[in-house]
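Here the complex is missing one protein chain, while the rest keep their positions.
What follows is chain A.
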Amino acid sequence: MFITDIRKEFYDFVVNQRVALLVSSDIDALCACKILQALFHCDQVQYTLVPVTGWQDLGTAFLEHKEQFRYFVLINCGANVDLLETLQPEEDSIFFICDTHRPVDVVNVYNDTQVKLMIKQDDDLGVPSYDDIFRDEEEEGGDDSGNESDGGSEPSGKRRRYDEGEVERRIERQRATREWEARRREILFDYEQYEYHGTSAAMVIFELAWVLTKDTKDMLWWAIIGLTDQWVHDKITHMKYVTDIATLQRHVSRHNHRNEDEDNSLSIDCMRISFEYDLRLALYQHWSLFESICNSSYTSCNFKLWSMHGQKKLQEFLADMGLPLKQVKQKFNSMDMSVKENLREVIEESSNKYGMKDIRIQTFGVHFGFKNRFLASDVVHAAAALLESTEKDESPGDNFIKALDCLSRSNLERLHGGIDLAKKKLMAIQQTVASCICTNLILSQGPFLYCYLLEGTPDVKLFSKPMALTLLCKYLLKAFVRSTRNKRCKLLPLIIAAPMDVEKRTVIVLGIPPESETSDKKNFFGRAFEKAAESTSSRTLHDHFDTSIIELKMEDRTKFLDALITLLS
């Protein structure tokens, strides 16, 4: 069931209990987790934090903790499958689910006792009404004839004689039932067809903190990062992003206002959040402007930087801005103050001229003390890079803790470390995009585009991770749409496959919806993958919380793809 009053129906419930906190591996979930942890610290709630990377993990974590815990809080996992069916919990286990995955499974929606969904009702959920998908048992009962026909049971000792009219009515009722079932299938099909994302978990939990009047600037910042994660990883529509930014902006002004009384006392450990209309250049304040332009999807695609022509255009662009090359290639921090002044306006002006009308975007920045300034997207990239770090075989658990740590402002070292890692990751992505485009690795399969990263491709290990692969896939599709002359291909979705586990001979497969300005970001590949795997009995593992990411046996790749082509044509 949906919780309407998150404070009464969630927080008051768990505040005197021990809670198991199961957190999915994405940045929004980390942020929600940080906020919740802070609240739990406030109220001295005992909790155990368990990172989970997929359904199997979730199952194991539940089994390990179900003895000691009654209350489970699931962040960014659990909403889109029938949870009780999956976990088979005892009747007294209660699940609080704060998850952006849509559509929410209908059984979760209509279970009133064990599944509590912390999901904002104003999200465009479109849950089918109860009567359309569930029927009370009693109505179906009473057809003894149906039981007898299956044969072999002892005849009843007594039998009632029905009206002739009754027989017709029964037939009529059976017909109605069949129609109802057909309609139910249709409704559920429509409802479950597309996968998409709702309001950021961090924002939902922040709202809880606000309702409890325990919200702090740190919490607000985490909520901002959570939302920004959804934007960076392209999970929500532009419209939704702008709306949610506006909501957060109101909170930001409220907090800034509160501090004004203290006569603007800036101190070394103060924290200021500000709304910015900033550049869409990844990590530029921690890089050189030049490198950021080269490694940001928006600019790189617009210039087509993988081509000579594109490189030339970039030089022209820089010249047009009148920025000395030496300054541009300089570390941003070391650029002349005179250059940095009005930099955003200067870049915007030239960008407009070069067809990049959206070089600026509404976002937030934060100052820690005097020295450290970050944009929300900087933190997202850094945390994501830490979370999926492939350096020195570290365990997912270690990476999770590091990523969580980098969100604390006391841990700026770690954050800087993350930013360095993120730079490497973005460069790897750009290089892969460039090589895929230049060597025509993206093939049109009819109903979709397909790209397979061969084993031995540089940085291929990085792309065995879901978030990195998602980012690559999105950038790749953008780049492809810019580069291809085939109009039909511009409208196709993209499937990318990359080696996942060399020993187990598996690939990770991911599908994304077509690229367009007005895209609703709804993804139909989850269902399609399931069907294709079923019909070919391919050995697949649908373990990721996003149904559009699966693991597949390398040998089954061809038949799986063939089935997918047939299915979608």
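The rule is short, and it goes like this: a contact is a pair of C-beta atoms (placed from the backbone, for glycine too) under 8 Å apart; a residue touches a chain by one contact, two chains touch by 3 or more; residues count from 1.
As a working rule, contacts and distances are computed from a predicted model.
J.: Identify the UniProt protein name of the omitted chain, choosing among "Translation initiation factor eIF2B subunit beta", "Importin subunit alpha", "Small acidic protein 1" or "tRNA (guanine-N(7)-)-methyltransferase non-catalytic subunit".
T.: So, among "Translation initiation factor eIF2B subunit beta", "Importin subunit alpha", "Small acidic protein 1" or "tRNA (guanine-N(7)-)-methyltransferase non-catalytic subunit", the name matching the hidden chain's UniProt entry is "Importin subunit alpha".
J.: Which of A:D163, A:D393, A:E503 or A:E517 touches the chain that is not shown?
T.: Considering all chains, including the one not shown, the answer is A:D163.
J.: Thinking of the whole complex, not just what is shown, which of A:P155, A:G322 or A:G456 touches the missing chain?
T.: Once the missing chain is taken into account, the touching residue is A:P155.
J.: Using the document's contact rule, name the residues of chain A that touch the chain not shown here.
T.: Touching the chain left out of view, chain A contributes residues 141-142, 151-163, 166, 169-170.
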